[in-house]
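Apart from one protein chain that is not included, each protein chain of the complex appears where it belongs.
Then we have chain A:
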Amino acid sequence: MTSNVPATYQEVFKTDRGVVYQCDVTNRLVLEFWDTHTQLSARDFAQFRRMVETIDVRQMALSTDAAYDVEILTPPRSERCYVLTLCEIIHLRELLNGAKLMLELNTMLRECGCSLSKY
C-alpha cells in the first residue's frame, strides 16, 4: 500500500496501472486507475466491471473508423467519465477481473469460516 492511502483502505488487487481497494468503514470499493480515484458500492462495482467486460474490443481493434478509437464509460452513480483507448480497456479489465477474483476468494474463505488478514 502506498503511504498516502487511508488506513481504512485494504488492497484487493493491484496491477502496474492501478489498484482496487476496499474500505470496510464506508463499505465501498475504491478504483485507482491512471491517477483517478472512484468510490463504488459493491453493486456498482459489479455493474461497472460488466460494462468494461462487454466492450467489443475486437471491433475497436479492427475498425478504422475514428468512432472506435476510444470508448467512453461512466461508472454508475459517479460523476467521473473514462475515455479509454483499446490498451487502457485491456488494462482496466485485468484490474477489475483480478479484483473480482480476489473478492470471490474472500467470499469462499468466509463461507469456510476463515477470513483474509486485515493487513
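Rule of thumb we're sticking to: contacts are C-beta pairs under 8 Å (C-beta built on N, C-alpha and C of every residue); 3 or more make two chains touch, one makes a residue touch a chain; residues count from 1.
One rule holds for everything that comes next: contacts and distances are computed from a predicted model.
Missing chain, UniProt name from the options "Sugar ABC transporter permease", "Cysteine desulfurase", "HypC/HybG/HupF family hydrogenase formation chaperone" or "Ferritin": "Ferritin". Only one residue from A:Thr15, A:Gln47 or A:Ser78 touches the chain missing from this view: A:Gln47. Those residues of chain A that touch the chain absent from the view are 10, 22, 24, 27, 29, 41-43, 46-47, 103, 106-107, 110, 115-116, 118.
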